[in-house]
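Of the protein chains in this complex, one is absent; all others appear in place.
So that you can tell them apart, the chains are marked A, B and C in the order they are listed, and the count of residues begins at 1 in each.
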Amino acid sequence: MAARGKGSPAEGMERALSKVDDVPEERVIRALLDNFPTAVTDFKKLSKGVVRARIERRDIHKACLFVRDTLGFEHLSMISAVEYDDRFEIVYHIASWSQRLLLELITSTPKDDPSVDSVSSIWGGANWQERESYDLMGIKFSNHPKLERILLPKDYLYHPLRKDFKGGD
Amino acid sequence: MNLFEFCYGLIHWLVDLVNNIWYRLGDWLPWWFGDFFTAVGDFASSHGHIAVMAILLEVLIIIIIALINVLNFIWLDRKYMGRMFDFYGPYYVGYRIGGWLQNLADGMKLFVKEIITPAKADRIGFFLAPVIFVGSSFLALATIPLGRQFYVGTNADPLSTGVEASALIAFAFFAIAPFSILIAGWSSNNKYTLIGGMRSAAQMMSYEIPMLLTVASVFLLAGSFGFMDIVDAQHDIWFGIPLFLGLVTFIVCLAAEVEIQPFDLPEAEAELVEGWTTEYCGMRFGLFMMTSYLRGYIGGALATALFLGGWHGPGFLPDPIWFLIKAYIVFVLIEWARWSLPRVRVDQILNIGWKRLLPMAILNLMVAVLLKTAGWF
Amino acid sequence: MAQKKKAKGSGGLIIRPMMRSGKQVVSSLFKGMPNTILYPYQILDLPPTYRGKHTLDFKRCIGCGNCVEICPNDCMWLEKLDDPELGKIERPGVDMGRCLFCGFCVEVCPTVALHHTVEFELADYRRDKLKYGPKDLRDDKFADKVKEERTKQRLPVLDMAKCTSCEKCAGACPEMVIAMMPVENVGRSKPEINLSKCTGCEKCVIACPEKALEMKDIYESYFEMPEPKFALKNCTGCGACARACPADAIYMMEMPGTEKVLKDGKKGKPKKRAVFVLEKCVGCGRCFRACKFEAIEMSGVRK
Partner (left out) sequence: MAEMWINMGPQHPMTHGLWNLRVKVDGETIVDAQPEVGYLHRGIEKLVEGRTYTQVIPITDRLCYGSSLTWSHLYCLTAENLMGVEVPPRAEYIRVAAIEMQRIASHLMWLAAYAADLGLMLGFIYTMRDREIFIDLLQAMSGSRLTYNYPRIGGVAHDVPPNFERDALRACSYMEKKLKEYEDLFDGSKVFMMRNVDVGLLKKEDAMNLGVTGPPLRASGVKYDLRKDMPYSIYPELNFEPATHPDGDCYARYKVRMDEMYTSCKLIRQAVQKMPKGKWRVVAPRNAPVGTGLGRVEDPRGEGVMYLVGDGSDRPYRLKIRSPIFVTVSAAPKMLIGYKLADVVAIMGGLDMCIGETDR
């Protein structure tokens, strides 16, 4: 399946609609595109069964709810926070056991205000992973039930995984 | 010639030996000093004094036998039950005698360890608990006869039966220990030991009644409370055969009484660190450990006296040896179950006690009543 | 208690586990020996791949320091030694107190001089006693006994000092593997051998009149080592890199026509420049560190 070009994805989809319908990855991409046309920017099929999609910060909660309920992605595998030079990236790996699919949902936040809506209400498993991202990287998850440090002592001042933290060598 | 006679004779001979030197010394000294010496000599050789010393010697002998057996139990447990774990067991200490000295080495180590009392512990309770625990166990020893002639008796006539209701007294002493565990758990001011103590109290409620019911059935058949009569009554048939159900219940309750593995609740390593003995160290802990094996020995002795016909055996061995062999067999059986079963939960032990053991004990009592009325015993 | 799930045979209450432990007592007591090894008296037999104390073969080791570079815990260091037969050499020592026994140093060694033995009793009373210097690790005969997993090939190796760039070897090579590459403003060319295609037929060694080529055992390396890149304009010809290179893969060649005229009219010596024989390079980065004029860059090597 040729990877989608950088051109505007909407018209690209209409042309090859019928043939591609049975491929599960494409169905996920098309469904995501229909519901979040503005928010979903770069998406492509990485390898067999893995789909990547970028989404705006404010749509995360809606997208996750949509993905879990309609698309049948029951399992939130991992929430990771990566600090780049100009932005923070929060990557959600969401798996669907029934369709054997993995969705890599990426949101980016500006460097000075790393905060995202919490998805712990959708998946219980996200609770501790979000606390860990807050603890180590300093990402604030709004309306999280108990956002406090989990691995480091409660009164620790720094977020060690930040690039500017020069603790050890 | 029972044990008392032997001790009496021994002490008498000893006193005479000392006295003839003592009296000659008395004559040689000035008068007012000499009278004192003769008075002491007369008192020493009086019947009362020798009898008291004889009883002390008897008790000493019984305790020494018990302690040696306890060491043997510990060694047997670690060496041959250890083979259940597919390893050697004690090997280097006392190499030629199969590692028997390992227990002495452990004892010595515990002797030299410092005895610490936790800061906020309740001093009196913390001190009294081991005293009660060890004391009550040793007291129970005095009432158990090892043979027809081998018991703690007060007079030399061969037909005497030692302490009258010896079985009742033995069980009374035997049942004091759980209280000392409760005191120990409460006084060492530690959450885990508190729970350990509570559990021992809960556990006692569940197995005490079935155990005494089975013992009652034995009293019923033997018609008396003394060990001597019980064992004599088992001359032709051991009570364990007609009352087999009672034997099984008794052994299970024994395991619970002595806190051996399936019913190891008060001293559960996994949840309560070390149970009620957590805060004890040094020789206090040594006493607790030694006494738990001593209670295993007493349990084995009780089981043999009540159900397995005491010292009745084919006869080519002296009475106490038969008694000890049977006690060892009962102990090995309990240890075998101990190492191959996991621990039971507290509420489960209550269920077992009330729903399984109690009906069996009552059934066993009915069997005893049936046998009694049918006149076979 | 809902015991509805009657597993096969758990109805026998405690019979089956006691039978199991009973059988074990019988088998351990009468049949076989119990399972324990009485350690100080019976010796544990360890497989040859066991990663224990290191040994170093002084003759094979060229002191390149690759092992010091790759060690995750930085527990190796290079020591300057004065050896009776090998002269002034640099050999690595290992601090067993920090060592991870991960085996990277053994894998990265280009001449397979460092090995793990089966000895694991390394306990000691003082921490500095755990620092084993090169002399403690020395064991020249160990490396030959070990069946080395990395494939060994006999390949021709060029010694630029003797080479007069007469191009006879390029002609003699059946697979046309040797290419004569001109060396910038030295006016001579240098044979470059593509070792991966060379079959080791030794024709070029025979053909070379000055014996500049020589067959050597080259071990296949699993790690992609950084390559030195030479910037001619910064090079002042000081020769520090040639002296520093453990595998002597760098030769100082005169550049004709760069002689400076001295005051009294005589010609001074011509300037020199470094020439790299990249087949011999083991990627240790010592030339990069030795060069004060940034004439050599290597990616990813710490200064």
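Just so we're on the same page, a contact is a pair of C-beta atoms (placed from the backbone, for glycine too) under 8 Å apart; a residue touches a chain by one contact, two chains touch by 3 or more.
Computed from a prediction, not measured in an experiment: that's the story for all the values here.
The absent chain, not drawn in this view, touches the displayed chains A, B, C throughout the complex. Of the options C:100, C:231 or C:278, the residue whose C-beta touches the omitted chain is C:100.
In the complete complex, the residue from B:55, B:146 or B:195 that touches the missing chain is B:195. Interface with the hidden chain, as seen from chain B, comprises residues 84-87, 191, 195, 261-262, 264-265, 268-271, 273, 339-348. Within the complete assembly, residues 1-3, 5, 7-17, 19-21, 24, 35, 46-51, 70, 72, 100-104, 107, 116, 149, 221-226, 299-300 of chain C touch the chain that is not shown. Taking the whole complex into account, chain A touches the unshown chain at residues 46, 49-50, 74-78, 80-83, 91, 93, 95, 97, 100, 102, 104, 123-129, 132, 136, 149-153, 160-161, 165, 167-169.
Note that only the chains that are shown with their structure count from here on.
Here the spacing of chain B and chain C, counted between their Cα centres, is 71 Å. Here the spacing of chain A and chain C, counted between their Cα centres, is 44 Å.
For this pair, chain A with chain B, the centres built from the Cα atoms lie 69 Å apart.
Shared contact sites, meaning residues of chain B that touch two or more other chains, are absent. Partner chain B is touched in their complex by these residues of chain C: 1, 14, 17-18, 20-22, 24-25, 28-29, 34-36, 38.
Residues 80-81, 83-88, 91, 262, 336-337, 339-341, 348, 351 of chain B are the ones that touch chain C when the two sit in their complex.
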